[in-house]
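Some chains have been omitted; the remaining ones sit where they do in the full complex.
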């Protein structure tokens, strides 16, 4: 089976890290096709960048569509997931969506550890939209931006440890989701030090996508994701 | 005061209709600046078109930003509203958001009358995201696409009357929202025939935007709409 992993930002090294982390858990027969956005922002940390990333997701999904068995959105905002479901017949799985599902099979209440305080509302809204309001203990910002997180790994590690510890002791969480798509080595550290399961987003999405493909499922075209004969389009590349 | 009305689709005649309908209710001192998307779909009736429209909204908002006192999203999906809030300091008001607010000042439970069945989930999710789940009686599809609605006005009128009647008698609504941004003449007919208030979306957003401007309010830059130094962007126009 072939699973496309689309990274909505234009930072290729992050795509590589995602694919590598997913490779470590995917079935050996699964081929992982990492694709990096050709246009848009270097990281996605706001609503505008999210839109730009979503536009890139649609483009990447269109290119991949004939070749893949499932698509994974490689970004914790599940950027462009509904549009991708409308576009494709194969299943589409989001990194956040899959993280929450994995978290709820091994814990009772999860917390999300994310980057900046300004990104918390977007994730809180995502948690609500997925129906997990009652099972989410908190969304905690570490104060580490995506770029910084890839710069100083030790400071990042400390910030995530600190936020994770508070989520477990103060917020009532018993499982943690890493709300950033590329922190593979931090996951193991957190799990070891905190003694709670820690969910890495893209790997979760990949194994969930494998599961859905094995079930023979395809995206429903009955109503929400039906699509329609596209309206004539004017102008630019989108 | 100058209010920008951005139409996320590329159909200029719809922009004209919106501005005309809004003109009829706006303060005489308010200048309305209608802008039509330069790229994207002719109508927005799905998630991909919604994304394309949102991208156009950001572009239009960026062009308008130094010249306006408020921005109105001229589309019932409130396409791109959060990105526009992140971008702008002036208030941003959505057509659906304003319709729901107006509806709830004159009725107890509203129904939305929209185009096709496949568009219902997107609007139901919007209602939920705005917190109106408990005050929304139903989202009803009329079966009339945007294009068709502008073609055969009589059939459109009949379909909306029929859906509106059912919303009032079967679903428990006492006020109706027209979930399509350009049906001005139908509003009066429905109100006359059904005896219930009927909300036209863009005019509602324009008068609400006027209200918020008069209050001297600006979009909060404290957290969700803070924005940040944009990441370096790669490639195309978006």
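Miscellaneous remarks
Letters A and B mark the chains in the order given here, with residues in each chain numbered from 1 onward.
Throughout what follows, a contact is a pair of C-beta atoms (placed from the backbone, for glycine too) under 8 Å apart; a residue touches a chain by one contact, two chains touch by 3 or more.
In this text the structure is predicted, and so the values were computed from the model without any measurement.
The copy number for the entire complex in this file, given 2 shown chains of one sequence, is 6.
Keep this in mind: only the chains that are shown with their structure count from here on.
In the CA-based superposition of subunit A onto subunit B, the rotation angle is 180 degrees, rounded to steps of 5. In this assembly, the C-alpha centroid of subunit A lies 30 Å from the C-alpha centroid of subunit B.
Here subunit A touches subunit B in the complex through residues 9-10, 37-43, 45-52, 54-55, 58, 80, 82-83, 85-87, 116-118, 120-122, 125, 128-129, 145, 147, 223-228, 230-238, going by the rule given at the top.
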